[in-house]
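Just one protein chain is left out here, and the rest sit where they should.
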Amino acid sequence: MSHRAAAPQPRLKLTWKERVAIWRDSDLWLSFKASPVAIMSTAVTLLIVIAAIFADVLAPQDAFDPVALNLLDGFAHPMERGAGSNMLFVMGSDEQGRDIFSALFYGTRLSLLVGVASVIFSMVLGIGLGLLAGYLGGKIEMLIMRVADIQLSFPAILIALLIFGVARGLIPPQQYETTAVFVIIIAIGLSNWAQYARTVRASTLVERNKEYVQAARLMGISGFGIMARHVLPNVMGPVLVIATINLALAIIEEATLSFLGVGLPITQPSLGTLIRSGQKFLLSGEWWILFFPAMMLVILALAINLLGDWLRDALNPKLR
Amino acid sequence: MGQHIMSDAVISVRNLQVEFVTRRATLRAIDGVSFDIAKGEVLGVVGESGAGKSVTGAAIIGLIEPPGRISGGEILLNGRRIDNLPPDEMRKIRGRKVAMIFQDPLTSLNPLFRVGEQLIETIRTHLPMNERQARDRAIELLTEVGIPAPEKRIDGYPHEFSGGMRQRVVIALALCAEPDFIVADEPTTALDVSVQAQIISLIKKLGRERGMAVMLVTHDMGVIAETADRVAVMYAGRVAEIGPVRDVVQRPMHPYAKGLMGAIPTLEAATDRLVQIPGSMPRLSSIPRGCAFNPRCGEAFARCFVDQPVPLPVQGRHVACHLYETMEAVR
Partner (left out) sequence: MSPRPYVEVTDLRKVFDVSKPWLNRVIERSPKQFLKAVDGVSFDIKKGETFALVGESGSGKSTVAKMVVGLLGVSGGEVTIDGISMTDPAQRAQRARLRRKMQMIFQDPYASLNPRWRVDRIIAEPIRAFNVIEGEANIVARVGELLTLVGLHPDDGRKFPHEFSGGQRQRVAIARALASNADFIVCDEPTSALDVSVQAQILNLMRDLQEKFGLTYLFISHNLAVVRHMATRIGVMYLGRLVEVSDAKEMFSHPRHPYTRMLLDAVPDLAMSGRARIPVAGEIPNPINPPSGCTFHPRCPLANERCRAENPLPIKGVACHAVVEGRTLLIPVPA
């Protein structure tokens, strides 16, 4: 039997105007408009994301190119001009004359990259396994859910450390730097899939028994087709909420790993790496090297978390 | 409101309005509903989903929660206004003077407590009785609602009762404080036909014997025909027709009531086609101007699209329809 796998084309294409009109009348938009917290946190998140993406253009200094640094600029206080280059250091500089303000652009970019990529990784893995468990049931479900249970009974950071350690053992030392980003994405991703799998399985169990799925079965549509085209779109709501909140968690997790020295190397600094290199100056009075990256991490995580909270409430029909 | 006020009315609802404030707009769920229920009388309130029948019941018993609010009219219990009471005082009246029976008996009983404990607690909250007296009273009540071997069953948990027996317990619970007025909201909808018949006759019997006023909210015209003395047919938050049950059920006058009666398949008359009212009940956000029924009405004329009709007396009942206004004026 050869039913077309591709989604049918929409009959009459909606114009942009119509799409905007539909969106402006949706509950999500109305609830967004009514929530100052949602508007604020979206604005902050967007600002940070744009700053991170265009770090090369926006940052005053190419902070991780040794050629761009001037050692004479070292330990400039915030709002002080460097002794070497006479450049203004808004947030001060570190021992190598690196502009902390510029370093934040690059650090945030890597933190976001690792966060987003690991969330996508764990989402794909978790949704896939959750769908499989919920739809097929039986032994496969037992196996997947027990593994998830076991994993959830360990702290995520421990699992990430473990995976990181295993990866270190497998990869030759001269490739540490080039593979570090991938290793950390996989480590964080693997430590977070279980939550998605649980949620998706629970929603799949509900959707599977709904009559539209039975109708599809009567048409002889395969189990895979039903999962992909019918069940998946209907279980995505809660997944998106978890993904948003997990993004903040993943960023913090990455920072923790980097802070512990098992994350990204100093040549590819994330916010966590910056915090780690800053903490050794804290007691000698150069507080700004630690303070600004730490504040950045807090603001980013808080904004994303508030956004996730709002999304959860907005998608919850009981609170409408 | 053109309706005569009965002197022996237990409950009087006068021009009741209930609104719900949503993000988009303020929706009027109930718009000018008036009726009386006398001692010992069963008023059936019938309508399709969205007609506002349950909201009316909740408003009377003071259970409208924000974003909903009573925005107009008044509700009188034994001649005293109760719609503007502070929540504390309303709570005292609820249970003592007015009680409610819900659709799903499972949600009205606490699964963790024995049936007897729940009955005794309710009785002692409202009446000055000791444990012993309250227990005897509870057994009496269970007997009255037709539970076999009540001395034994009183110590059972709700899950040990069948659906019909559970609904009987809920009714006993509502009777604990000997209320003057009971709202029964779809009390038989969750039950099987054969059990439904038993519960209907129980409610009817209790109303008669105890002289309570009963407001029976249901979508099932058959239940109304069996139980009610008078019936109010609601549509889009308004009363379309209200009058003695025999008149309204057998010779409905409002075009909506006529359509509704014709749409019900019966055991008695085998027809090839059922009467069908085109379209469906408007959403609260788009109730048409004038008579709310005008887009679905075969007899609508110019005035129906402008003026909202009010219930006026016609042939022993009240009908909110412009068709009958001229008729009555001639008479």
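In this document, chain identifiers A and B correspond to the written order of the chains, with residue numbering beginning at 1 in each.
FYI, a residue touches a chain if its C-beta (ideal position, glycine included) is under 8 Å from a C-beta of that chain, and two chains touch if they have at least 3 such contacts.
Quick caveat: nothing in here was measured; it's all calculated off a predicted structure.
Decide which residue listed in A:98, A:198, A:230 or A:276 touches the omitted chain of the complex.
A:230
From the list B:138, B:206, B:221 or B:292, pick the residue that touches the absent chain.
The one listed residue touching the chain not shown is B:221.
Touching the hidden chain in the complete assembly: which of B:25, B:149, B:264 or B:306 does that?
B:264
Using the touch definition from the top, which of B:107, B:162 or B:285 touches the missing chain?
From the options B:107, B:162 or B:285, the contact with the absent chain belongs to B:162.
Residue by residue, what part of subunit B touches the chain that was omitted?
Where subunit B meets the chain not shown: residues 48-49, 162-165, 192-198, 200-201, 219-223, 225-226, 246, 249-250, 259-260, 262-278, 280-281.
Need a quick check: the contact residues on subunit A for the chain that isn't drawn.
1-4, 7-12, 210-212, 214-221, 230, 233-234
Just so it is clear, only the chains that are shown with their structure count from here on.
On a C-alpha centroid basis, what's the spacing between subunit A and subunit B, in Å?
About 53 Å, centre to centre.
Please output the residues of subunit A touching subunit B within their complex, sorted ascending.
Answer in residue numbers: 27, 30-31, 34.
Okay, in this complex, where on subunit B does subunit A touch?
For subunit B paired with subunit A, touching residues are 23-24.
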